[in-house]
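With one protein chain withheld, the remaining protein chains of the complex are depicted in position.
Chain IDs A, B, C and D follow the sequence of writing; residue 1 opens each chain.
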Amino acid sequence: MMHILIELAVMPLVAFTIGMFMVLMMRKIAAKIQRRVGPPLLQPLYDIVKLYAKKTQSSHGLLHDIGIVMAVGGYIAAETMLPVPGMNGIADKAGLLTLAYVTMIPSLGLALGVGQCANPNGSIGIARALTAMLAYDIPFVVIIFGASWFYGSNNLIEVIAAQQAGGIASWGVTKMPLLAIAGLFTLYAMLGKQPFEIYVAPAEIATGPMVEMGGKHLGGLFVMQCFQLFTASAVYVSMFLGGGENWLFFILKLFAVVAIPMSMAFVFPRYRTEDVLAVVWRWPMVLGLAGVWLVMH
Amino acid sequence: MSEFALLTLLIGALSLIAIGIGGLVLSRNLFRIVLALSLAEAGANLLLVLVGFRRDAIAPIIEQGHALTATMVDPIPQAMVLTAIVIGVGVQALALSLAIRAYVAYGTLDMNVMRSRMETDISDAAGAQPATSQHAPAGGRPLPPISAPRLAHNKGAQG
Amino acid sequence: MNPSFIALVVALPLLAAFLLPLVPKVLRRLVGPLVLLVVAALGMALWQASLSEPLVLAVGGFRPPLGIVFYVDSVAALFVLAVALVTLLLWPWGGDASENLDRKQSLTLVLAAACAGLTVSGDLFNVYVFYELAAVTSYGLAAGSRTAAAQVATFRYVILGSLGSLLALIGITLIYFRSGTLNLAHLADLAPQTLHDPLGLAAFFLILLGLGVKAELFLVNTWAPEVYATAEARVSALLAGLVSKLALLVVARLLVLVFPLPEAREALLVLGMLGMISGEFAAYRARDIKRMLAWSSIGQLGAAFIAFAIPGPAGVAAGLAIALHHLVVKPALFLLAERWGGSLARLAGAARRSPLGAALFALFALSLIGVPPLPGFWAKYLLLSGLAAQPDNLYLLAGLVVLVTTVVEAVYLFRVVGVMYGREAKGEDAGLTNTGSANTQPASALAGSGVFAALLLAAALAAPLLAAPLGRMATQMSDGAAYVARVLPSTATLSGAAQ
Amino acid sequence: MNALDLLLSLSALMLLAAFLFGQTRVYPWLAGILFTGQLVLLAGSDLPMAAGVGLEIFGQQVGWQLDGFGRYFALITIGAALASNVYMGGEWGERYQADGHSLRWLHAALAGNVLAMLLLLSSKDLIAFFIGWELTSWAGFLLMAQGGERALRAALRYVPYAMGGAMAVLGGLVLTLSWTGTLDLLELSRVMSTLGNGQLALLLALFAIGFSIKMGLLPFHLWQAPAYAEAAGPGTAFLGAISARMGLFALGILLVKLMTLSRVADLAFIDGLFTARDLLAWVAALTIVLPTFTALKQNDARYLLAWHGIGQGGYMLLGIVMGDATGSAGGLLHVFNYATYQAALVLAVFAVMHRTGTADLNSLGGLVTRMPLTFLVMLLGIIGLAGLPPMNGFVSKWLVYRSLMVEGRPLLFLMTVIGTLGTILSVYKLIHNTFLGQLRAEHEHIREAPWSMTVPMLALVILAFVTGVAPGLALSWVAEAQAALGLPVLAYTLGGIESPRGSLDMLWIVGVLFAGFGIGALLFYGAGGRSKRVHQLDNYAGGHFLSADVRYHYSDHFYAGLMHRIGPLYRGSFTWLESAVASATDLAASLMQAWYRQAVPALTLLVAAVLGLGWMVWR
Partner (left out) sequence: MLTRYGALLFAAGFAFLLFVLFTSQPLGAPTMLAGQAVLNEAAGTVGAANIVTAVVLAYRGIDTLGELSILFAAATAVGLVLGRSHGKQASGEATEPGGFILRAGSDLLFPLLLVVGFYIIVHGHLTPGGGFQGGVVLAAAFVLPVLARPSETVSHAAMAWVEGLAGTAFIATGLAALAVDHAFLAPLLGTGQLGALLSGGTLPLLYLAVGLKVGAELASLLLRMTEEESGT
């Protein structure tokens, strides 16, 4: 009981910090690719502080706020279900599948909040976001299925233990390379980063979910993004990269998961909504199903 | 009576039936139909009598001169024929009277014309469209799926 | 009970019919119902008496193979009762000029006598005579609506019926030709040696076609929709409800006693299936309620033919159940149709104008399609379980046909229910909405169908109690050997007669 | 008089009472008391509850007995009826009567449904079963047909399906009798699995078709959505919550108790390429996916929910077909869970209809401020329907997923997840188009639904939440049902299940989730400046002020991109099938009518006589 309370208090901080640096890293990588300098070290934190500190904060109603609360809170809960070095939280009571569904709660929260704003552009953005969720979650659960079947368990603690037992040779990525590749692909779609950023559409914010978000609503979403980056990469690390033997390796793995594919993906142009569906349902799906077939035979 | 004569009678009776039925089927005139019917009935009656016929036998009437044990033809078919004839008469009379009335009403004795007039009358009386109409039966066939108002441009809505 | 009284069920209605025009005007309207009540009482008494053992009457006191025999087992007795009751319920009370009413009442009485005769007669030619009697009276009644369409339809009916009778007569001639006797028991006794050959089968087929005209057998039932659509509703009810059942009963008797052959059963089965398919599907597209009911009754009789094609008591039980059920339901539906008449489209909103009538229609429809616990279900259950118990695939096919056509039946019957409970005709259609034509008697029609509904509900409640008597009746009827033994106590006399 | 007799007589009494004075204000109170009494009686009685009366008819014993499996469904039935009854008893019923409908008949139909279902659920043999089955179908018809012309027409569309199903069942029944000589369910559970493969396959086909029609499995599902959606409000709720589940009940008895799943798995087709069990599982899986995505296209809230009802049935069947403790528990638990939130959702939609007069998703919007309680009900309901924590829908679906994972069925698993994701999309559309977005000017003064409507709705979602947090409460009934059916029994805890390969403890999960929300709230409200509340009608888009009379609510064609991609995949092929059958019937009917219009019937008679004679003479 006590350790869970502690984890609930500590994990958001850890996740926020790691997530923030991930954001920074991504912006840096993007800048390097585009031959720019990129933002300074604490720029993401400045962004959030600025937004929170804004004088004019307008809310479209209780649900607008609650949506943000749900978005942030859902990830906090999800983090508690992830085993990290030294803390297992309630990972043995929830499992991979539950985790996958808990991570849908923030999307729903965001959708509710945006819906309350009564801005048609926001609603359109949410329709895109949910479509994207439909796109990436389908291959994602195939991968979850393959991993659970391979490890014979749904319990992330056991999954990690099984991987750590034999070093790199028993990591998911070596045992199930196809699933790992598909997982990476899916992870990218899940994060809503290029080239899958159509629903957020950061460049044309007026036609995305963020249209009515300002001040701490937007700040909350920035926080959520940090959590999301952490959670998603941690899930991937736990499934395929042997989890965290210790915090150092864990963090390195987390950053690697985000950094490596990003360097490649950033050069692709953005996909349209229906193309996201087509791409995500084609490559990761085929890879994932093939991986599951291999795992099961 | 010789075998040949018997066969001739049989063929005669059967021919009457065949001619009668053939006429019944082919005639369009109501009176001819009734006549054909009575012809066929005559054939059938003849057949019935023929079945009761017994070679070298006398009529089943006990006369003073004859012994009671004399060979007689079968009396039962004869009785049956008597009944059958009377039945035939009754039916024919009824058919004729119907023909008369129908003629009075429709002014024709042609069965085909009468039939189509009758069909029309039935439909009129029922207040229904004529049977040749391609409309759906009253009450409608099983409904197409009910789609919500603005679903039209989204074809094939029901999966 | 003295078996001599059996003759009364035929003689009394005939006597009443002959005397009807001579009875003083005051009493004239009472004669028919009274006589029918007496016949009903006789039927009841006969049923009681015959449940334990069938009654045999040698008419005129001549020993069986020589004279005509009346044979009353519990089935026959029940049908006598049914004849009396149904005729009473469909009695032409009025609505006509006095002279024509006399005639209709006379004809109805003669019809009742003919039907009673059909059920009790144990002689092939006598059956033919009563069949013709029933035929002629039904022709008369069918033409009794005195419209030109009715007369043409009846004429066509007469021609088809007479041709059928002709075939039946030829069939009887064939049988007599081969066996030299007309007594059914005697024929049953002789059949294995003499009639179970192509000739016997041919004779059976001819008789089947002949009697099939009244029984609405497929191939020879094309008259039914025309006649039922043009005749008065209660006449249609009589023909569809009563007369068809008795022709069917005769065919069944013949099948059980004389021709218990697989070929005969197959013929019945195939024709029954075709009847069900053609009737129910044709009704599916019917546009007016009378023709819909006519087609529906063709389908139901097809089911009864299928049932009687099942060998043994199971088949007879199923056939009886279907026939009796239809006997109750179809006349009631025709009575309701008399109340509404007209095309289905005009029924729109009928439930508002006549809630009781619409409710009764729904009740009968439910029973007709066999929704438990209404009696129609038990009839269908008996039929299907009988079919399923047969090893031959043709029987299974028949079962499939029954199932499929029931679905079709449900669709068109409930389409009507839907129309009745739906919105009333609006706009230009409103003028068409018929509020009951002048020559109908809505109240008596509704009361009549109400009585039928009461019978139906009583049967539903008493279904467990009815099962045993039905089984007994079926056993009695399907036991050919017992029939022979009862009518011809010793076969020794027969061989004596043959000498 | 024992407990089951009492239960059934109470039900019959209620039916009678509904007929006699269903239109009065007293009746709902009486019915509420009686329903509650029935619930208490059911929950408190020892199993199995056997009826004191039994009949013998045509050589068959007909009797009634309620075991754990039946009681599970019976509890849900009466619970759903109770909620519907309360809802019907207040303002909704008055409006319904004022609109010219008969409340008496509606009450009677509801009571009749309950009675019929109880008879079905407690049947001891196939005859009693069939009686119950048909009564349920027609009582359902009665309930569907009320509420106007469209309801009637939709109900009529149900008739051929219902009858087709009933006839398939009846055919199976008589074949069973013929092959095994018995109709007693207990006896059959011993002998039926010993039948040969061919016979068993035929029986399975007949019964399964019959039951699937009721359940709305593919391809027999087309009737269900309009029939359920168009019924009168509480009728829709009741029908949606439990009526179609009678098909699941029957399938459960057939597959598990009578035939046994292992025997069903023996029935292989096409050289063992797939078995009957696979086939059923795939039908269930497709039933999850296709109707769910059809629901996504609906623009009427009632239809949307009704289509989801069809889809959710797939999870239940899939769970039962998996046959292990986890899967079958999931399937069975989903019956209860689904009933709670579906009834709540339907009632909420009808509450909105009660106030606004429409359920068209393109004519609503922004009602969250007007009807907050109804919004809450719908929010919790859709979370349940979508199968997300913390509601109970998640638990039952999780059990099914878990079973599919353990049994190693990746494609079926994928189907269930696709279904869930589709549900999330579609329910968001539901709540967005109804409660979020722009408030229409004409809805500005709408009030919250009256208490008689909100109380049953809230009770249902609270139940759904409580059994989501502590699924053990409902799982005790499920375990009892599993035992009665002969399935392996799930070892459950209050919070879910305890398993080394992955357990589920909803108490902890929900606890953490709410703790997370708490921290989120702390982060949001605890820091930064106070936010100013903007009026609901004070909106800008693209820098342009949007006044209330401009309709800018984004509702139509909600998932345009998705539809563009997947729309062609399911373009009404089943509708085509249905209309093909209808046209074929029409054609056959025309042919038959032509037969009866032949000009010279005598010729037919002659030909028939000649052919028949020839056949008889020369065969």
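By definition in this document, a residue touches a chain if its C-beta (ideal position, glycine included) is under 8 Å from a C-beta of that chain, and two chains touch if they have at least 3 such contacts.
Note that this is a predicted model, so its numbers are computed, not measured.
The missing chain, though absent from the view, touches B, C, D when the full complex is examined. The missing chain, though absent from the display, is touched by one residue of C:Pro21, C:Gly94, C:Pro262 or C:Pro355; that residue is C:Pro21.
Interface residues of chain D facing the missing partner chain: 600, 603, 606-607, 609-610, 613-614, 617. Interface with the hidden chain, as seen from chain B, comprises residues 1, 3, 6-7, 10-11, 14-15, 17-19, 21-22, 25-26, 47, 50-55, 59-64, 68, 72, 74-80, 82-83, 85-87, 89-91, 93-94, 96-98, 100-101, 104.
With the whole complex as reference, residues 2, 4, 7-8, 10-11, 14-15, 17-22, 57-62, 65-68, 97-100, 103-104, 106-107, 110, 113-114, 117, 121, 123, 125-126, 129-130, 132-133, 136-137, 139-141, 143-144, 146, 151, 170, 174, 177-183, 186, 190, 198-199, 202, 494, 496-499 of chain C touch the missing chain.
Throughout what follows, only the chains that are shown with their structure count from here on.
Graph distance from chain A to chain B, where chains that touch are one step apart, equals 2.
No other pair of chains has as many C-beta pairs in contact as A-D.
Between chain C and chain D, the centres computed from C-alpha atoms are 44 Å apart.
For the pair chain A and chain D, the distance between C-alpha centroids works out to 36 Å. Chain B and chain D have CA centres that are 57 Å apart. Touching two or more other chains at once are residues 21, 24, 111, 115, 131, 140, 142 of chain B. In chain D, the residues that touch at least two other chains are 153, 156, 160, 586, 593, 597, 602, 606.
The chain pairs satisfying the stated touch condition come to A-D, B-C, B-D, C-D.
The residues of chain A lying in touch with chain D in their complex are 4, 8, 12, 51-61, 63, 65, 68-78, 80-81, 89-90, 92-98, 101-102, 104-105, 108, 111-112, 115-121, 123-124, 126-128, 130-131, 133-134, 137-138, 141-142, 145-146, 148-149, 152-155, 158, 206, 211, 215-217, 219-220, 223, 272-274, 277-278, 289, 292, 296. Within the complex formed with chain B, the chain D residues making contact are 150, 153-154, 156-157, 160, 222, 225-226, 230, 290-291, 293-294, 297-300, 303, 360-362, 556-557, 563, 567, 570-575, 578-579, 582, 586, 593, 597, 599-600, 602-603, 606. For chain D in complex with chain C, the touching residues are 55-59, 127, 130-131, 134-135, 138, 145, 149, 152-153, 155-156, 159-160, 162-164, 167-168, 170-171, 173-175, 177-178, 585-586, 588-593, 595-598, 601-602, 604-606, 608-609, 612-613, 616-619.
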